[in-house]
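Dropping the structure in here first, questions after.
Here the complex is missing one protein chain, while the rest keep their positions.
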Amino acid sequence: MNVQLASHLNSLLASFILLTAFGLVVQRRMNALLHLFAWQGFFLAVSTAIVGYLGGAHDLYISSILTLAIKVALLPYILHRLIIKLKIHKEVETVVNIPATMLMGIVLVIFSYHLTAPIRELSTLVTRSTLAVALATVMLGFLMMITRKHAVTQIIGFLAMENGLLFAATSATYGMPLVVELGVALDLLIAAFIFGMFFFHISTTFDSLDVDQMARLKEED
Amino acid sequence: MNIDPLIVEILQIAVLLIVAPVFTGWIKMVKCWFQGRTSPSLFQPWRDIVKLFSKDVTLAENASWIFRFTPYLVFGISVMAGGIIPILSMDLPLSAMADVIALVALFSIARFFTALAGMDIGTAFGGMGASREMTIASLAEPAMLMAVFAVSLVGKSTSVSQMAIVISQGHSLLRPSLVFALLAFILITLAETGRVPVDNPATHLELTMIHEAMILEYSGRHLALIEWASMMKLFLFAVLGIASFVPWGIPRNGELLSVAVALLVLLFKLAGIGVVLVLIETGLAKMRIFRITEFLGSAFLFATIGMMSYFMLE
Amino acid sequence: MLLSPINVISSSFAVLLLILALTPFLRLNQRLLINVGFFLAAIASFFAAVAGFWSLVNGMTTQVILPIGLPDLPFHLRIDLLSGYFLVVVGLLAFFVSIYSIGYVKGFLGQRSVTHLVVFYVLFLAGMVLVVLADDALFFLIAWEMMAASSYFLVLYEDERVENRRAAFLYLVVAHVGAIAILLSFGVLAGLTTGFSGFQNYTFDAMRAAHLPPELATLAFLLAFFGFSAKAGVIPLHIWLPEAHPVAPSNVSALMSGVMLKTAIYGIVRVVFDLIRVFPWWWGALVLVFGLVSAVMGVLYALMQHDLKRLLAYHSVENIGIILIGIGLSMIFTSFNMSLLAALALIAGLYHTLNHAMFKGLLFMGAGSVLNATHERNMEEMGGLIRFMPWTAVLFLIGCISISALPPFNGFVSEWLTYQAFLLSPALPSPLLNLMIPLGAALLALTSALAAACFVKAFGVTFLGNHRGHHGGHIHEAGWSMRLGMLLAALACLGLGIFPTYMIGWMDPLAEKLVGGKIAASASGLGWMWLTPIAAERASYSAPLAFIGILTVVVVTYLLLHARPGAIRRAPLWNCGFEKVTSRMQYTATSFAMPLRRIFGFLFSIKEHVRQPPSASHPAFPDRIHYHLRVRDRFWTWMYQPVIDASFWLSRRIGRMQQGRIQIYLIYSFVTILVLLIFS
Partner (left out) sequence: MIKEILKNIFSKKRVIPFPEGFNVSPTQVAKIVDFQKKVDTIFGRSLRIRQIDAGSCNACEWECTALTNPIYDIQRFGIDFVASPRHADMLLVTGPVSRQMEFALKRTTIATPEPRLVVACGDCAKDGGIYKGSYAVANGVGNVIPVDAVIPGCPPTPTAIILALSEIIDKVAR
């Protein structure tokens, strides 16, 4: 597999990651969201492996395997169990005006492309072009966390942001040191578990996962 | 030996006229298989058309000339479009007659008159169909243009045969812009040719109709022309997709053997497209009309991502 | 001195003056006045068109200095390529409309005197021609005011209706706010460069020569753009259009919408490409954005209307937007000095200017004859007119097809050229613009598709189906002169659509003079039949072939099918076998636009409520249901209401000083004098 073909593949994967990010923003169903998230992790893992091959940075293989293990298998499984236990696995969440959200997302992508222009000038890597996509993925994750009301969808948005960060790291500087990777992965797991407990508490206190309920926590005067 | 391009043109139009109903028949057939039924014959649409030609015409009393003119115009436009899109060869004298934008505009004038014909007889159904058709069309148009934009960025042209030539050179399936443009194009085709989930071509319920509602009052040869033209439109969108995304197998010039091969390849591709179409139609249910905004919005999103990924990633 | 465009144009002025001279004598015989007046007006405008065309094709520029005007401020006149082109636009449509008016104005006979209609019509024509001829700021503004004032009186023609007076006043206010901005802009261009020393730099030549510092240039541009947008009806300055155009007599609204708005376009092009010439890219981006907004919002507002002429007025907003899109793109390309693409975009914009003049004039004339026949502007009361007035129906349909940008008519050609300019924008060096401009192309596509929807509604509801109104019987076809005027405009639409290469060939020197690029050579690279803006392999379109091809297939099919004499039986409507089908059960304009009203509803302020009066019988069977829908321009509440309130508040405050006693006024003036003495 020659370098040119590999970089082609990489950019294709980058665009798929962007697509899944958009999908996460506009998708209504819980299960579909989980599937999209898993796919995003999968694309991320493959592209990480390809970048490792391109840059000859072999620790990226490990981080790709980590991504595969955690973001494609473990986290979706945990979240799946979670939403089944919370009996929201069939829930359909209303997203505010999907076309408007899409347009917002497009604007964000353009913005991030504009933002990363100087870095593209500096960097010399084959993968520098995907940096904009990575930043856009982060922003879209953020957008998702903003537009969603449901706690589970918000953690998915959080994880999507983290995907974007990892992708940015791999594409900008052939990945961060392995230790950091491991740490991040561990953090994610812990975060997921903590989120899980939170959900239980939220849902037991308000018997709903609608974070707007939290407004009731502020003291009335 | 080389065939004269004009003969290839005539050949193409003949292929369009003959194969389009068979393509529709093939789709029906595959659908029947998927639903576990025995299908009618592959040529059923042909029989319907022939039967309709032999029947009388019953016109509404207040139908004006527009109502009678529309079927011929729609038919004529579909036939002309068959000479523009490269089906059997990329070297066509008429292919310079219109680029993709003009081609889309040709289809939209056909739609314009169909909608007028729907309003002509002054039934509520006709007006309803016209209103919905024009609404969906106006939502589909930006997505279509974006898809054209993305493809023309790669093809460095908006003339169909030029794009086909350029794209058939590079290994374009790896280009994100083309992949997304293809996704968008599929959604737009579903909307423009009135397939599930946007419109149900086999519906019997007037209130859910879009395209059918406009032609409810047509009969006899007029109906035959309109149905034939809509089959041709589906076929044309299919070959347009082939020419701009998977043009391999379409020869550069009208060399006899390669044209024959091209015909076979075309039939093969069409069979594949039919299966994909039926998979979509069996998998999805018809949408509420105000969900179509989101459907076409995502088509626009795909096309835009394609356009942007050309600048960002290629 | 041998014959030259300037003689032709002066002879056309002579004819106009002749009309004014004859009017007092013909006043007593109104019918004769109409015949003579508008016939001569037609001749005059024809001369104007000839003069413009002449100077356009020969690429000649002639200047004359009239010794009249203020002391040592003589009037400068100049026919160059640009004014020649706009003379063609003005003269051609004015020619058609004057012929049309011969029949149309007779509709007023017996109701009111048409004398001042004729007079102001002539003055209006003269004003528009002078605006494009003027070569100095002073004369330009005088002609501008002449045009504005005469059109004000024309809008006010049927002045017993309160809506007319209101519309005319609104129009006057907006026009003058614009005029002030233009005046200031010329002031900046002329004065600030040389510090008001001497009055010699009020001519356009001096302004061309002057080299402005960039910030002054920006100021001048912004002022001029504001002023001309107010005249052109660019959103958000569009509100006077949908008020003024419907109430004016239809021949006048045809001229106002078809030509008068174009003088504003002329002003923008003149100031930007001729007087200032060097500018940053964001000017173009600004024009482009305003153009896009006007295009989309204009067509959306048009969709919501059910008053035929109001709908057409909003479409003028849309088309001005499309023209500005072309000009804005051209400005962007120019600022990155890509002259070829700039020429393409500019030609697209100017071409659409001419096209819009033709089909919008045609449509307003058609609306006029419908109004003449039914005395209705509300589409909900029409329907089935194609059976009563077949000619008008066909011609109006041609207008609808052209304005919906459908081949093979002219609207499509110019929009297609605009698309080509859009599709070539990736050549721009700036990556940000590369990503943004395609979205603009998508908006343009949305616009033209919505326009098609809107005109299916307009034509379908007005001319097709069954008649909804009460006076179905005595609806008569338009007279011969009205039909002739419309027919000529329709032929112009077809011709401009089918022979674009010639047109581009004539406009090419103009583009070269303004932006320094020519596309005619490449545009007709394959011969006159093929329009290939940049190169044959980039994009190509052949209107003649498409037209002839489709026509042949249609005819052949028809003949083939009628070789067998198939019996065509007329039967009543099926409509589910429903018994009591009334014309009220057809889709109305409101219901046609309902899906789009719901999808784009967030752009309007929509008030909608259903009231069901308690009926004697069972509540499940109501006698009647009142449905009330009110769609309003958000801009009115956002921008204009506050201004109006503020001005009323201010005038009330000032009104306090108004005591009506002479001593008080003496005190005012005395105090003023004292203050002056102190501070001098």
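Residue numbering begins at 1 within each chain, and the chains themselves are lettered A, B and C in the order written.
Rule of thumb we're sticking to: a residue touches a chain if its C-beta (ideal position, glycine included) is under 8 Å from a C-beta of that chain, and two chains touch if they have at least 3 such contacts.
All figures in this text were calculated on a predicted structure; none of them were measured in a lab.
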{"item": "In the full complex, displayed partners of the excluded chain", "value": "B, C"}
{"item": "Chain not shown, touching residues in subunit C", "value": "567, 569, 571-572, 574, 576-579"}
{"item": "Residue numbers in subunit B that touch the chain omitted from display", "value": "32-41, 44, 47-48, 50-51, 54-58, 203-206, 209, 212, 216-220, 223, 279, 282-283"}
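By definition in this document, only the chains that are shown with their structure count from here on.
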{"item": "Touch-based graph of the chains, sorted into line, ring, star, complete or other", "value": "complete"}
{"item": "Whole-Å gap between the CA centroids of subunit A and subunit B", "value": "37"}
{"item": "Subunit A: positions in contact with at least two other chains", "value": "106, 110, 113"}
{"item": "Sites on subunit B at which at least two other chains make contact", "value": "293, 300, 304, 308, 311"}
{"item": "Interfacial residue positions of subunit A with respect to subunit B in the complex", "value": "5, 8-9, 11-12, 14-16, 18-19, 22, 26, 98-99, 102, 105-106, 109-110, 113, 129-130, 132-133"}
{"item": "Residues of subunit C touching subunit A in the complex", "value": "431-432, 435-436, 439"}
{"item": "Subunit B-facing residues of subunit C, complex", "value": "383-384, 386-387, 397, 401, 404-407, 412, 416, 419-420, 422-423, 426, 431, 434-435, 438-439, 441-446, 448-450, 452-453, 456-457, 459-461, 464-466, 526, 530, 532, 536-542, 545-546, 549-551, 553-554, 557-558, 561, 566-576, 581, 583, 585-587, 591-596, 598-599"}
